[in-house]
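As you look at this complex, bear in mind that one protein chain is not there, while each of the others sits in place.
Showing subunit A:
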Amino acid sequence: MTLLGPSGCGKSTTLRCLAGFLEPDGGEIEVDGQSILATPSNRRGFGIVFQNYALFPHMTVAENIGYGLRLRKCSGSEIGTRVRDVMSLVKLTGLEHRMPREISGGQQQRVALARALVLKPKLLLLDEPLANLDARLRDEVRWLIRDLQQQSGITAFYVTHDQSEAMAISDMVAVMKKGRVAQFASPREIYQKPVERYVADFTGEANFLSCRSLEACGEGRMRISVGGAELDVDCVASLEPGEAAELLLRPESLQLATLGEDVTFRGRIVKSAFLGASQHCEIALADGGVLKLTTPPNDPVRIGDEVGIVVDRSHAWLMPEGTE
């Protein structure tokens, strides 16, 4: 699972509490139903991977990985075998006798991973492990972490501020806001059915339209009035009819259409950018709102054109009005 949130939201603090480096002011931390608050860090049996790798600079790669085994008084031959095995798992074979400063950042992070995994931890804590890597390496190491986690079956607790990283790597995501969990759900649910604007905003590009909810029309569905149109959309379960609400429209759930078709909104193109695989444009609506949307790269888009917008209703989502 992943803790996702902006810097300062308390995600690293949470991880440090788990690791035992900080004592929580209150509350309880349980593993398999047992409180671990009284267990010191060095007996919790968790593996930790840090953003800055935290490799021991005076030990070789193999010594770094084998350090925890040496602490456990494993025999020399066992350490040798287990270090060799985990090194081939993270594709570091051949670098045994290098010093950490002699290998690349991606390799260093793989050493850090191997060092944690070789101890078969009950829980693997990863604190922004990709933040110091460049984009290409980040992808590579991200897949590696995911593969290793799946292979080993070790529960991993991942902290990041990067939403795409969080979605790609985790089964469950907790979005944090000012020290509290705003939503805890699968990546798909977090993205498509956020409970509040904060979550929607943080997990990707989003359009928000203020609207009025008219009446419930089935379980978790609501008829709304927005920008002169009436729509039936899925909504947050707790939402009451008549409440002020916001409609979330992800840019990819909007389509440009020529006027006259059965369009939901009308507006004028005010900005456009060609991004290669797609185009990004902003449409000013008649009532003053602006919608961002993504269109296929070869759609004709000219600034100033009057256009219609079709909403993919299955991807529209209604939330209570944001408090921010």
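Criterion: a contact is a pair of C-beta atoms (placed from the backbone, for glycine too) under 8 Å apart; a residue touches a chain by one contact, two chains touch by 3 or more; residues count from 1.
The rule we apply is simple: contacts and distances are computed from a predicted model.
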item	value
Chain not displayed: protein name in its UniProt record ("Tryptophan synthase beta chain", "ABC transporter permease", "Alginate export domain-containing protein" or "3-hydroxyacyl-ACP dehydratase")	"ABC transporter permease"
Candidate in contact with the missing chain, chosen from A:A19, A:A185 or A:C217	A:A19
Residue among A:T13, A:S41, A:S186 or A:Q255 that touches the chain left out of view	A:S41
Options A:G68, A:P194 or A:P251, residue touching the unrepresented chain	A:G68
Those residues of subunit A which, in the complete complex, touch the missing chain	19-21, 41-48, 50, 52, 54-59, 67-68, 71-72, 99, 115-116, 119, 125
